[in-house]
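Only a single protein chain was left out; the remaining protein chains are all shown in position.
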Amino acid sequence: MSRTVLHLGAAYYPEHWPEERWPEDIRLMREAGLSVVRMGEFAWSSLEPASGEFRFDWLERAITLLEEAGILTVLGTPTAAPPAWLTQAYPEIFAVDEYGRRVQHGNRCHYCVNAPAFHAAAARIVGAMAQRFGKHPNVIGWQLDNEYNRVCYCDRCRRLFQDYLACKYGTLEALNERWTTAYWSQTYSGWEQIPIPIGGHNPGLMLEFKRFVTESYRKFQRLQLEALRPHLRPGVWVTHNFMGWYNGYDHYAMSEELDLASWDWYVGSGHNDYLNSGAAHELVRGFKRRSFWVMETQPGCVNWSAINNALNRGEARAMAWHAVTHGAEAVLYWQWRAALNGQEQYHGTIVDQSGQPRPFYEEVRRLGEEFARLAPLFEGSAPAPARVAILHCYESRWAVEWQPHHRDFDYVAHLLHYYRPIAARNIPVDIISADAPLQGYKVVIAPALLIMTGTRVEELKSFVARGNRLILTPRCAMKDEYNALLPARQPGPLAELAGVEVEDYYALDEPVPVKGNWFSGVSRLWAERLKKIEQTYTTPIAHYGPSNGWLDGQIAIAVNVWRTGLVYYVGAYLDDAAQQAFINRVLLMAGIRPELETPPGVEMRKLVKAEGGQEIFVIINHVNGEQTVHLPWPAREHLSGFTIKGEVRLAPYGVIVLTRADTT
Amino acid sequence: MSRTVLHLGAAYYPEHWPEERWPEDIRLMREAGLSVVRMGEFAWSSLEPASGEFRFDWLERAITLLEEAGILTVLGTPTAAPPAWLTQAYPEIFAVDEYGRRVQHGNRCHYCVNAPAFHAAAARIVGAMAQRFGKHPNVIGWQLDNEYNRVCYCDRCRRLFQDYLACKYGTLEALNERWTTAYWSQTYSGWEQIPIPIGGHNPGLMLEFKRFVTESYRKFQRLQLEALRPHLRPGVWVTHNFMGWYNGYDHYAMSEELDLASWDWYVGSGHNDYLNSGAAHELVRGFKRRSFWVMETQPGCVNWSAINNALNRGEARAMAWHAVTHGAEAVLYWQWRAALNGQEQYHGTIVDQSGQPRPFYEEVRRLGEEFARLAPLFEGSAPAPARVAILHCYESRWAVEWQPHHRDFDYVAHLLHYYRPIAARNIPVDIISADAPLQGYKVVIAPALLIMTGTRVEELKSFVARGNRLILTPRCAMKDEYNALLPARQPGPLAELAGVEVEDYYALDEPVPVKGNWFSGVSRLWAERLKKIEQTYTTPIAHYGPSNGWLDGQIAIAVNVWRTGLVYYVGAYLDDAAQQAFINRVLLMAGIRPELETPPGVEMRKLVKAEGGQEIFVIINHVNGEQTVHLPWPAREHLSGFTIKGEVRLAPYGVIVLTRADTT
Partner (left out) sequence: MSRTVLHLGAAYYPEHWPEERWPEDIRLMREAGLSVVRMGEFAWSSLEPASGEFRFDWLERAITLLEEAGILTVLGTPTAAPPAWLTQAYPEIFAVDEYGRRVQHGNRCHYCVNAPAFHAAAARIVGAMAQRFGKHPNVIGWQLDNEYNRVCYCDRCRRLFQDYLACKYGTLEALNERWTTAYWSQTYSGWEQIPIPIGGHNPGLMLEFKRFVTESYRKFQRLQLEALRPHLRPGVWVTHNFMGWYNGYDHYAMSEELDLASWDWYVGSGHNDYLNSGAAHELVRGFKRRSFWVMETQPGCVNWSAINNALNRGEARAMAWHAVTHGAEAVLYWQWRAALNGQEQYHGTIVDQSGQPRPFYEEVRRLGEEFARLAPLFEGSAPAPARVAILHCYESRWAVEWQPHHRDFDYVAHLLHYYRPIAARNIPVDIISADAPLQGYKVVIAPALLIMTGTRVEELKSFVARGNRLILTPRCAMKDEYNALLPARQPGPLAELAGVEVEDYYALDEPVPVKGNWFSGVSRLWAERLKKIEQTYTTPIAHYGPSNGWLDGQIAIAVNVWRTGLVYYVGAYLDDAAQQAFINRVLLMAGIRPELETPPGVEMRKLVKAEGGQEIFVIINHVNGEQTVHLPWPAREHLSGFTIKGEVRLAPYGVIVLTRADTT
């Protein structure tokens, strides 16, 4: 779904300030070109200072003042911060930690997501807010809660987890079998014996607990949706601000009932790596497979990292344009101004503690002007469709994280190991759920897709059968949906496609040489010893060199012709240069070429307008130094208004927005 | 206040040994030249083996034996180690930790400082000891408890904390406003909702909790003082042995009602850095602004560090003289001999487990002889008055430690960054409370004086107005006494003095070049971008070089002429060489010059006698290697009795004590 808007905004907390100050804040916002603010998501104690006593007038006045300045409002439901009067009345709302302690008041998300008293209070405040503001013409969307992240270990959660299991498995016999509880005498003879895992535990139990956490949040989210939606005017959307690669629950499941995905994009220490952030954008775009919002991002610095350095001058602007080219409809800074007291006094803001613009304000103002000016150009545009997809699976990820086998084998880093060499060549790539349909792709990569289900097998077979390319990697297809080993060598039910099976896998204490047809390098962290399956059209394309004896001379990578498609099985975890060479070759063979080559650190993204198909090329220099790009065609540059061609110099963090001058 | 005594001593625990051994110990002490011992501070179970059954005779016998050997006694109140019969009777005396566990018997300071049953038992034992020993002619002073350090998380403490807040703020409205509790919906509608902070929390609440801890210890200390003082003969002082830079409470508040400050000086692993230990001595001297005691120091090694290496031969002697020159009236080793069992068996001692002198004994004996011989010379002397003062503030320190913003920004290290280049040049410097009066100083430095109050502003203005120099540094004057941001750019109410304001502050992931008028170097960890305030007499004296874009070319350091004084605002955290150059220049301009220049590692300290004003110069080689000092005048050396002049060679860890031969 293509974008409809191009917003710049900020989180705003009028409840922290005397009302006299509001007009000055809003004046400064308007001058900076902000078109939207988010409000309310921590304001419960201001909106309902005592049980049932709602105070919505102040918020309405703030919305109205903003409206008058032409600034739209996104409202947050304030449930991430239940007020003290509520937890005092119902102490069981406080979550319990691994040590059995009730969490304290005064930090966020102190709630047990399953507490009935919390559910009741949350439904009431959300319902009341919805009634008051759901049809307000200036309120364009809602954010539910804020960055869901708490796990509770209370007795109620344990009981509900047991109920969840009873409901899912039906009988203890089934559960005992799926979890192989005969092992270590874990066998359960009563549902009430099953614990919430603290630390390591049975992989089957751990996976179900993560599913239970997802389910708990989903119920809590649905409760809010049900309180909210009946009161909304048409077109008002509901979202939640996720935290990128956060692994606390299944984000695909959580996104299902939302209208829009959004996320909070923070760099922390150091500077933005556009290939990593690009992947995070693709991840979030993949939640709903449509454009998304950057609901929070840092204006300069954060306050929670080891070194809270500021982004370089210009870096935030480059990042904002980068987000837009990956499908963001809006970029909101967190926050407008820091509360005078409270845990986040030192977080980056747009105006400082004195209420005056910080130096960063000028960068915001420039962006505001640019977004406003180029909004018509970008209207109806979307990132050019990707022909390459990377499959992502929370359950495989958790399973790998709990049992990495090598301390440095990180699921996400391994996924990025496939994403980065493709994105570095300006080739569009999606990151999607491993359960998503694969129509439209020519190359699909399944990095460490540990957990293999029948549905996935069918979809992958059908994908390859259509003449496409599939890349399987280490740790693929080793387990079933109960986190149990499949009683088969990897890649289990995909062996027929792969044409190889994994005779053994090795965590590596030292890199192992790998010699391929188009590269030579090493495998690090991991190596799988492949064996050709007879009567397949399999060709080894890389072998291991001398190392631990088990791998010497064995197949590291093979490709198989299956029906009209090709399946690569990559047993190695290649070094970066070898990986780039391998990926280049695969893409070349698949006929996928970049539109434009750029030097390292420079990104080119193409957007296409839904109606008319006009192409917009955005080139972003993510490096704090000048760079040169060669344009193969003359172009109109929309930020400057000039027409350019040939060698183009990009300033540090420079951005150019082009349409082809030869075709328009 | 100048010294009256020059004591060498040790902690002695006669209760660990059969009484037959005591005479031999005391004989060895006398031979070593010890003039004082501290006893009793962990002897509760020996002094009161069951409730109300006092056994003081043994202690009296020990005091008498010591008296006969000419050795004075300092008595400790034994409250740091409440006996098992007491905690068994009143388990609520055991402190509660962050996990809700009651602390165990058998390690020190296991008490809840607010437990009424503990208060009653403490007052009783202290009162009884005071009655028995308060007028004993050989008991010259008392130490209360031992190294206060425990924080308790029990329900009683929480309730008392809430009472403390209610008493201080009067209304919840006031508290909610000062802490900006609207933020994260923290708003309190009942005092009983307020938690004791575990981990990070609202900065206002955290600061008040530290004040509450200080207040709790202060009450406990007052209770002991009230039990003790009525029974003391005139001249007997009361102290507590603090732990140098320990940050558990406000030491200025704790020192107020004491007669004397003392501290426990331990090096731990490695060797003594005399500039660091010098600063610690100034700190403790600043608690009461008079001479102090080193109540404990290590005879060789400690037992609690990662590597409990011994001080080098001669190093302890150099350290003892160093303490004396910084205002110590006494140096006591901990301890005389190790108990045969118990947690500190391996701690350094003067006699070993066999009861025979250790090799270190000889070094003590030498010191004993020197202290006795030179006592008349040092009588009535005090360190030459400092014309430079560094302001220190526990509340600013805590606030910085809780929110360092850069993991390596350490409040004390930053303070030492100003102390060291001055002390390295043998220029006297005081470290005093930021609330102390500033009479007598020509230069005052306020390193990271984050918290600014009206009183401080007035004192600083008046100080500068008198024609003096003030140096403000990064993080100065950013917050009020509730740990809330001031709604003004730094340095807030001092901006008029400084002539600059901080447009923005930056935690640095990389050092940033700084070019000054008299130096060039870098700023590391932190940089503040300064902006000249119009209509001030401000001169930039250093600028930032190219770096993150925000700082490039901006003002790093400026100096302003205000009334007849000068105010430096240092926005940078300079490298050591640049800092030395900067400090040298400031001192030069202020007309402050060292009396004597010494090579690195060699310290010169001047003492002045109250009556007659005789000057004593002590030169100490803190390096394990020979060093040469050039004397500008002939002098009498009092340890050797020789007259010396010109080039003087100092042995490794050598000490010379001089008076000018040309002026006496």
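In this document, chain identifiers A and B correspond to the written order of the chains, with residue numbering beginning at 1 in each.
Operating definition for what follows: a residue touches a chain if its C-beta (ideal position, glycine included) is under 8 Å from a C-beta of that chain, and two chains touch if they have at least 3 such contacts.
Being a predicted model, the structure only gives us computed values, none of them experimental.
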| item | value |
| --- | --- |
| Hidden partner chain, touching residue among A:P18, A:G52, A:G200 or A:G591 | A:G200 |
| Among A:R529, A:H543, A:K606 or A:H638, the residue in touch with the chain that has been omitted | A:R529 |
| Which of B:S269, B:T564, B:T628 or B:T643 contacts the chain that the document leaves out | B:S269 |
| Sole contact to the chain not displayed, among B:H7, B:H322 or B:R358 | B:R358 |
| Listed residues A:R55, A:H271 or A:R489, member touching the removed chain | A:R489 |
| On chain B, residues whose C-beta touches the chain left out of the figure | 13, 15-16, 42-46, 49-50, 78, 81-85, 87-88, 99-101, 104-108, 269-271, 300-301, 303, 306-310, 312-314, 338-346, 352-356, 358-360, 624, 652 |
| Hidden partner chain, residues of chain A it touches | 99-100, 178-190, 192-195, 197-205, 403, 405-408, 478, 482-489, 503-504, 506-509, 529, 548-550 |
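FYI, only the chains that are shown with their structure count from here on.
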| item | value |
| --- | --- |
| Approximate Å spacing (C-alpha centroids) for the pair chain A, chain B | 50 |
